[in-house]
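Complex shown without one protein chain; remaining protein chains in place.
Chain naming follows the written order as A, B and C, and within any one chain the residues start at number 1.
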Amino acid sequence: MCRWLAYTGSPVLLTQVLYTPVHSLIDQSLHSRLGAETTNGDGFGVGWYDAAPAPGVFRSIEPAWNDQNLRELAGHVSSHLFFAHIRAAIGSAVQQTNCHPFRHGRWLFMHNGFIDGFAAVKRDLVLAVDESLFPEIKGTADTEVLFYLALTFGLEEDPPEAVARAIGLVEACGRARGVQYPFQGTIATTEGENVWVFRYSSQGKSRSLFFTRDVRMLREQYPDREILREVSDDTRLVVSEPIGDLPGAWIEMPEASYGIVSRGGDQLLPFAPKSPSRAA
Amino acid sequence: MCRWLAYTGSPVLLTQVLYTPVHSLIDQSLHSRLGAETTNGDGFGVGWYDAAPAPGVFRSIEPAWNDQNLRELAGHVSSHLFFAHIRAAIGSAVQQTNCHPFRHGRWLFMHNGFIDGFAAVKRDLVLAVDESLFPEIKGTADTEVLFYLALTFGLEEDPPEAVARAIGLVEACGRARGVQYPFQGTIATTEGENVWVFRYSSQGKSRSLFFTRDVRMLREQYPDREILREVSDDTRLVVSEPIGDLPGAWIEMPEASYGIVSRGGDQLLPFAPKSPSRAA
Amino acid sequence: MCRWLAYTGSPVLLTQVLYTPVHSLIDQSLHSRLGAETTNGDGFGVGWYDAAPAPGVFRSIEPAWNDQNLRELAGHVSSHLFFAHIRAAIGSAVQQTNCHPFRHGRWLFMHNGFIDGFAAVKRDLVLAVDESLFPEIKGTADTEVLFYLALTFGLEEDPPEAVARAIGLVEACGRARGVQYPFQGTIATTEGENVWVFRYSSQGKSRSLFFTRDVRMLREQYPDREILREVSDDTRLVVSEPIGDLPGAWIEMPEASYGIVSRGGDQLLPFAPKSPSRAA
Partner (left out) sequence: MCRWLAYTGSPVLLTQVLYTPVHSLIDQSLHSRLGAETTNGDGFGVGWYDAAPAPGVFRSIEPAWNDQNLRELAGHVSSHLFFAHIRAAIGSAVQQTNCHPFRHGRWLFMHNGFIDGFAAVKRDLVLAVDESLFPEIKGTADTEVLFYLALTFGLEEDPPEAVARAIGLVEACGRARGVQYPFQGTIATTEGENVWVFRYSSQGKSRSLFFTRDVRMLREQYPDREILREVSDDTRLVVSEPIGDLPGAWIEMPEASYGIVSRGGDQLLPFAPKSPSRAA
């Protein structure tokens, strides 16, 4: 029940994407238009890639709109690929270890949505996490468990397969406990080069997800926009809710689909969870 | 640009007033209906009287809706007179020392509104604070300066006079600096026995302020409400925005007025600032 | 690697115990003399009983020595039985949900020490927690898991037995993973009437633990101390490290022992963990 943003393309200062656009992600932390909650004030996180071996992650439990340190960081850190997430907590505690994006090695993972009936299924799900990964779970959020399930199922080798199996397990465990619609949400994950994004919910009514049109088309449409001339052709934003003020710049991802954003071209494909029996 | 509540009457657990009513003050921290901002997520404060020589004050920069410590405190502290305030910051930093209510000895003071052009007039106002009080200013909020001006002008002896002179000085200093409408807001102050509340703005369009009808009348109107049978006849709430679900329970304070809530009966009187020249 | 204090007896303002004594618990948060670490600045917690159905718990990640809200609370809340804990984190995150005391229903639980090799054994231990209790685990601290193990083993019926079985399981799981000395520490738990305290470590070199001599004896020894005349005969303090300046006021609990502090008289008994095989 949150908002997120994934950026990949020419290196930019984070502030240009997070703060500059009209109705930016930071604005959305105070006044979201499409979200289930209008306020996303229960913490935030930013994860970014640079020359270091692992991505940096900055997380805070303060509302993003007022966090001075986020403002400083965003004005001084530039990156070719970063994730940002603002949180509206629905159950787990407001603490840094529950803020997205979550990190494992070079991987980042974030989510807008929830595992329904999480208290009832948490034990089952946690038991399915690989024993070697188990000690790395630092917080108590449903998304962190989902991330470690996906890692258990091979996220680092085949993200769509791993996410399909993780959500499949969530659905199987949830239904076994009587939860009608166990999963809801949009997900983004990356290893620092490619970005995988997913939109799916057990009910078929998923949280919104949008990506930007090809930059070359946007340049033709908005020849006066300086930012569009500055960024590379393969620059891409994926967001929970459109930011900025360029009508026609955004394409909504279809229900039950996933996308891969990479230098070699983007792909948009149908998505379906894999239930544990089918996966076995 | 905040919300506040003043309670006086039979001792109650804070939670009964802060959390229990439908559309309670804590709800208003997330979704205010009448306020200038819909989210009041920039900290909060509670001040309460008990047997101790000075009131207790609990303040935090977290959004009130998620603060577990406030929930604990409210479930264990009971008081016959308390103030609660939720903040939507408009300029000064989000830090505990800027959270209302402010305290001096046995006095508490809180405010919903602002001193317009505060950066421009702050120096003039601060210079007018009594030298012996000056070192007590702990934060950087406009309201804290207003409180120390009122103390300088005799708040402890004659609250309406002191507040009138403090706002009068704010208006004089503001206008000298070219500010059209220097003051806006509603104020509450108390020494632990009586509560003085003020509604005034230089523009004549003040933030809203409501107080409860006489409890005896409410009991007749709502004979089934248990809480109304429990509280004493002289119980009174003053709020920025009605809480609860009792139509007809609230009376709006008129523009440019002030009230005194005390055991000996309440008063409602017109309010006008006193300019420094008239005050001299 | 922390410090704690348990008070039971005449109702007192928390401040009289937490702040007033020379070398108080709050002083110890900055400068501990006997502890493994000299600074206990990674958060704190206070749990207290009053007329409410469950104890209040106030926890913060700020160093106790500087927390203004703790100072306020301690000056306004009085209780006949309360726990206070200051933390020196050794592994798990500094977050409120990892601060002691932990609460379940009317029970409080706190610990100075650690489960050695916790990352390696956490999964085994968590699996042993009763399924119905599992969703209540809110943080990631070793002590919280220990508490839920004790609850699983019947803490609410027989605290010494339950704690012996919980520590026995910790030792069995630890040794199975090659940990030489799996448990270290002192523990206090209460349901609001009796206080059970434990001192034990697998290595036989446990953290220190002291309790006060009988108040009647102290009164004879220190006839001029006003506080000793004020408190009831059955008032008792148990602490990690002596506070105050009364030589001879403190008795060290022996290695591998436990005590019960209750109105009907105190007991001091030997303590030994129960390994899972013996417990079965």
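A few points about this structure:
The working rule: contacts are C-beta pairs under 8 Å (C-beta built on N, C-alpha and C of every residue); 3 or more make two chains touch, one makes a residue touch a chain.
Being a predicted model, the structure only gives us computed values, none of them experimental.
Remark: the absent chain touches shown chains A, B, C in the intact complex. Touch with the chain omitted from the figure is made, among C:39, C:208 or C:221, by C:39. Of the candidate positions B:135, B:178 or B:247, contact with the hidden chain is made by B:135. The chain that is not drawn here is touched, among residues C:26, C:89, C:128 or C:188, by C:89.
Screening B:123, B:216, B:229 or B:263 for touch with the missing chain picks out B:123. Counting over the whole complex, chain B has residues 93, 95-97, 119-120, 122-123, 126-127, 131, 134-135, 137-140 touching the chain that is not drawn. Mapped onto chain C, the footprint of the missing chain covers residues 30-31, 38-39, 41-42, 61-63, 66, 68, 89, 93-94.
Panel shows chain A; residues 13, 48, 50, 52, 56-60, 68-69, 72-73, 75-77, 96 of it touch the chain omitted from the view.
Simple rule for what comes next: only the chains that are shown with their structure count from here on.
Across the assembly, chain C contributes residues 96 that each touch 2 or more other chains.
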